[in-house]
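Only a single protein chain was left out; the remaining protein chains are all shown in position.
Chain nomenclature is as follows: A and B, assigned in order of appearance, with residue numbering initiated at 1 for each chain independently.
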């Protein structure tokens, strides 16, 4: 996982040093948002689908205990091995143990944000196991030794010329070739060899069905299927919140997922794994890693409805202009900013503040998570828990004191004075970051209050 | 890259007793975390809320062939409405004149080889399949997908590893949306594996430029018998 001592604001400022690149990043993601709009506007029932999905996920959270048991029972009856991992460490240990038992030291992996969250690749590397990510975007960031910057579009921050250089260095493509067609073909040949030679495949899970014990994996590239169907052992890692009650509910979620994510009507492949193929076991790892704690946080449990479509990132005006790495956590953007503090308040205390609370995220969310309201609530929580600088607390207290007293407020006097003294964004101080790219508003001759007193 | 050599030298299945052993060892560990997670959830989950009624979601039944054709084409697939198997065979022959290894799983279709079932250890040899012709139960108009299960398509990897994919919707059924699709699936024989496949494999991971033919087929042709 991306480790940094810098907070979101500092990392975002670095990202903004290259304005052309920010424009490019913003426009690329905005284009995806537009594709999403175009696609969802073809479905008059779109808002009803979102509401249904939200209700189904609420029902799952309110009955998660029983659904997990039902899933375990049915999956086991289907011949799938079910494992439980309390945290990231245990998840990684289980994967390692399964690989050791199968005498495997090289594994192919399709997209799984959970394994990013758990730091699986690093853990396995330390234990001498090589992991190759097979999603093209993930393979690219893996070669670049970077974490993904987006949960659906892992290398959205990378320019094709940079990818061309990486492929030249690692995959032997000719120098200075940046044509996506040629680079993708090179990756296809390289990863085909990987698929044919790796005996273990790990995939993520998009949905798991309690009623049937099956799970569904969605990809456009076909990499999850190539990996799983060619390997001797298939390991699937899933967060415990990925459950849905019945198979028919997949109809709702598969209609919402990809339209929200990329503006496609569905991913190319939506594969339903119910039983292992002959002699090739499937292991599914149910991972908690803080989810049961989040479930107990009344104000925040709603975030567990997330189906990881990434729509909130594509629409977020801050994400588009700060890049995924500025969030210094596996799941970036608005949803990441309400998930991460649950895992580590201190480390991610900056994230709920990396938002203007514009609310666009909540509107595109296919399961109607009140993301921006939760960002607001996390701010209150973080202040209460003491994760804000003392100076800020002092100035806030002073401001509150003045605003609570008409006498003090009026004593601040004529036009402009109170605001210039107290409003954090306009304090009359040349070091104020406002000045860097914006002029101060000019104080008028008289305030409205003064005018009103004269005229009424 | 010498795929064949690496593939041929692979060590085959792990010992069966190995599995039993690991299951035994796992049980003890499993109980701990399992119980821990389940009891935390039981303590933290909110009061039970009702499930949404989704029976009202259905698509319009009109014009499904045209809708399906439009969506499939938009996602990079090719659509052919055909009278019979002869027409399918002729179309495929014209479309893939270069194809050397064709695996055909469709009855009454005189093209390619009938390598209907390929056993597990041999699946890696499918890497040179130029064209796979498979059957699907039905198609879905709203997203261009076809539904296949392992009953019609063996082995599982075939529609992914082939260079090109042709799918025959034998009964000509097209449903408007995924809701009708899952209603139909509920009436069919249970599957061990099933997949909705919508178009050729693709990626847009490099600067959002769409490239057809990521890891799976470079083309998908769907034949609907009318």
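The rule is short, and it goes like this: a contact is a pair of C-beta atoms (placed from the backbone, for glycine too) under 8 Å apart; a residue touches a chain by one contact, two chains touch by 3 or more.
By definition in this document, contacts and distances are computed from a predicted model.
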Candidate names "(Fe-S)-binding protein", "Alpha-D-ribose 1-methylphosphonate 5-phosphate C-P lyase", "ABC transporter" or "Chemotaxis protein CheC"; UniProt protein name, chain not shown: "(Fe-S)-binding protein"
Which displayed chains the unshown chain touches: A
Contact with the hidden chain (one of A:58, A:253 or A:418): A:418
Contacts of chain A with the absent chain, listed as residue ranges: 8-9, 12-13, 15-16, 19, 22, 26, 30, 37, 40-41, 43-44, 46-47, 315, 317-318, 321-322, 352-360, 362-364, 376, 379-384, 388, 392-393, 396-397, 399-406, 409, 415-419, 423-426, 432-434, 436-444, 446-453, 456
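By our rule, only the chains that are shown with their structure count from here on.
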Between chain B and chain A, distance of the C-alpha-averaged centres to the nearest whole Å: 27
Chain A residues touching chain B - in the complex, by the definition given at the top: 28, 31-32, 45, 48-49, 51-53, 55-56, 58-59, 61-65, 68-69, 78, 81, 83-86, 90, 97-98, 101-103, 134-137, 140, 153-156, 158-160, 163, 180-181, 183-185, 187-193, 195-197, 199, 220-223, 225-226, 229-230, 232-233, 240, 245, 247-252, 254-255, 262, 264-281, 286, 288, 292-293, 295-296, 298, 301
Contacting residues of chain B [partner chain A, same complex]: 1, 3, 6-7, 10-14, 18-19, 21-23, 26, 30, 33-34, 36-38, 40-52, 54, 56-57, 71, 75, 120, 123-124, 127, 140, 142-145, 150, 155-157, 160-161, 177-179, 181-183, 185-186, 190-209, 211, 213-217
